[in-house]
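For this depiction, one protein chain was excluded, whereas all remaining protein chains were kept in their positions.
Chain lettering (A, B and C) follows the sequence in which the chains are written, and residue indices restart at 1 in each chain.
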Amino acid sequence: MLLHTSCELNFEIPEPTVFVLMLRPRSSQQQWITQEEYRLSPSVQMFEFTDGYGNLCQRLIAPPGDFAVYTAAEVNTPEFVEVAPGAPFVEVQNLPDTALSYLLPSRFCESDRFGQMATEITAGQLLGYDQVLAIENWLRSSIRYEPGSSNVLISAIEVNLKQSGVCRDLSHLGIALCRSLSIPARMVVGYRYGLEPMDLHAWFEAYVGGSWYTFDATQPGPKGGYVAIGFGRDAADVAIYNQFGPPVYPIEQTVSVYLKH
Amino acid sequence: MLLHTSCELNFEIPEPTVFVLMLRPRSSQQQWITQEEYRLSPSVQMFEFTDGYGNLCQRLIAPPGDFAVYTAAEVNTPEFVEVAPGAPFVEVQNLPDTALSYLLPSRFCESDRFGQMATEITAGQLLGYDQVLAIENWLRSSIRYEPGSSNVLISAIEVNLKQSGVCRDLSHLGIALCRSLSIPARMVVGYRYGLEPMDLHAWFEAYVGGSWYTFDATQPGPKGGYVAIGFGRDAADVAIYNQFGPPVYPIEQTVSVYLKH
Amino acid sequence: MLLHTSCELNFEIPEPTVFVLMLRPRSSQQQWITQEEYRLSPSVQMFEFTDGYGNLCQRLIAPPGDFAVYTAAEVNTPEFVEVAPGAPFVEVQNLPDTALSYLLPSRFCESDRFGQMATEITAGQLLGYDQVLAIENWLRSSIRYEPGSSNVLISAIEVNLKQSGVCRDLSHLGIALCRSLSIPARMVVGYRYGLEPMDLHAWFEAYVGGSWYTFDATQPGPKGGYVAIGFGRDAADVAIYNQFGPPVYPIEQTVSVYLKH
Partner (left out) sequence: MLLHTSCELNFEIPEPTVFVLMLRPRSSQQQWITQEEYRLSPSVQMFEFTDGYGNLCQRLIAPPGDFAVYTAAEVNTPEFVEVAPGAPFVEVQNLPDTALSYLLPSRFCESDRFGQMATEITAGQLLGYDQVLAIENWLRSSIRYEPGSSNVLISAIEVNLKQSGVCRDLSHLGIALCRSLSIPARMVVGYRYGLEPMDLHAWFEAYVGGSWYTFDATQPGPKGGYVAIGFGRDAADVAIYNQFGPPVYPIEQTVSVYLKH
């Protein structure tokens, strides 16, 4: 399906402020960017670099006053993500080098503390895809999904105590559970067609059977219409913006996703 | 200046043909992409990867029949490139690691054979920017520039014998001369506003005084309006398309560059 | 000073077990490896790769039975690390791209929760090196250093609650405090001459004044004799071994560091 996505951030900047943005989706095996826009108002110089996960990041100094960032894209993405029940667990010795860092615990995914719980949740499952599916199902039935967003970042341990969370929180817990079973898992931030209320979204991917597969405990299946902006170990890596100095929050954030045809 | 650039390639494909395209300009310190399009007709799956020089490359299999690639961008780029007379030669020990590979000879820039000639051309110049400027001036006065393009790739040695060439050829000779003086130099392929006849263009950059500077013996100064698509050691690295299997040539190639404001 | 370092790990492996080792120090601006050994007994095939931080990692499957890993090196390293009181804070816009990921919170360094505390500890200090020095001094006076090692990995928040820790724990807290002030900080694991009791060691580096500087709240100054094996965001990234499957612990771990001359 061909989707049009856009995200506009409006700030009132009190003093010159450094931003690192991650707002440019990249073409990949899963999605193809046919058109793209990236505008700042007022226009200031930006520097783009590629981070350690392959994401394109944009660095800039926002000047005092009104400051707007507008990005949009037209993206070909599957109506239904690929599923692969039975896809086998990949033994660590056979993982590609680049997947190995997604086995390690990270800021919001303390996978070193979830071994026993993950074993219980996935008891009786075939090793691999079916384990991750059991984790997704467990999340759906056990952790209450709160649509919308939250500025307070909590970690998988905290999500598990709280028994509820936004999309990011459920993803963190899902990732932590996967990694504790030696299944590489990573955070994805991006757009999803049909999300209600419309907003940026977060989901996760797990590496089984030789590929990365999409999981999302906040949405019913069959799922699709995803547009990824960034990949990383967890939300610390894939913030759509990191801002340094005294905190500045968007006074308005407008996200849209609609179907082109 | 804000430029709109586009390149359309039309092929008649006799049998499924693998292409590696390099047609997506990247945002950088010199240019910012505010809008971008990339369309295939018919639409086929593309895979994008980053090559060893940081260029975005697109891999695909063109199906038999008419096949069109259309890319366009809106780019903020300086009306006049930075110049830096007197910018000093950077001793090899102080070059960034990433510049070192641009000191080595390459397919079309046999810098290992130009030491004496480069020394003569740059005699009396301050080491650094002024040497490269002397090379650019020598190219302009000694090698006849033939606007337009050529499918026959010839190397710096051959260009020097022939005493004439297209933009790519003059760049190859300029690069070979720079490298023979231990000045890192690289090929750039892209667009240039006002080029006559309009076409894709090639120029070169040399690393002096801690930065890459633009040189182009085919255009009068002051120069500007450049939009880079790819960087590499020479034309072998920055072909806008590499095609594998029986050769297929575009039946039409349309390039446009116009001023937005 | 020229140091000889060695680390021998002995395991009893119950079933084939995948290891990712990080035990090969690299030559760098700070240290030069003049001699190096890396032996397994029994010998099995190893695959080496470079992780996202530039560390050399070795992957292998340990066979059942006794299994030993022996690595040694002869390393030229400064007797006293460089210090730079007054070295200024580097504004985020001026940091090299590679330093940016060391600003983010990570598994054991929840820098997103330490802003106020870091501001208090460094009150009145010049921005930059002096802030980090204040943090190091605060750690030394406030967190009791427990020589030796611990298998229980705790995070900066937990260290701060416990008010004591091994070298790794003090480093995590130091790193979290630095990052909360927008100072890039990273974990280093390696050897230190004269450590008592001898063992592997962990310390941290902070990026100020355009360079990475060594800090270590567990050792009195002037400090030196360090040999780095690995760099990363925290202990999750620089484990000297990660082992997958049912846990296996070394039955013996022997570390030596002595002066060659």
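Just so we're on the same page, contacts are C-beta pairs under 8 Å (C-beta built on N, C-alpha and C of every residue); 3 or more make two chains touch, one makes a residue touch a chain.
The model shown is predicted, which means the values in this text are computed figures rather than measured ones.
Put simply, the missing chain touches B, C once the whole complex is considered.
Across B:49, B:80 or B:258, the single residue that touches the chain missing here is B:49. When the omitted chain is restored, the residue from B:20, B:68 or B:255 that touches it is B:20.
Of the listed positions C:39, C:144, C:162 or C:260, the one in contact with the omitted chain in the full complex is C:39.
The chain not shown here touches chain B at positions 18, 20, 49, 51-52, 57, 59-61, 91-93, 97, 100-101, 103-107, 109-110, 112, 153, 182, 236-237, 242, 244-245.
Touch with the hidden chain on the side of chain C covers residues 26-29, 32-39, 43, 45-48, 50, 54, 58, 76.
As a working rule, only the chains that are shown with their structure count from here on.
Chain contacts here run in a simple line, from one end chain through to the other with no loop closing. The chain occupying the central position, as judged from C-alpha centroids, is A.
As a whole-number value, the distance joining the C-alpha centres of chain B and chain C reads 43 Å. In whole angstrom, the spacing between the mean C-alpha positions of chain A and chain C is 29. Within chain A, no positions touching two or more other chains are listed.
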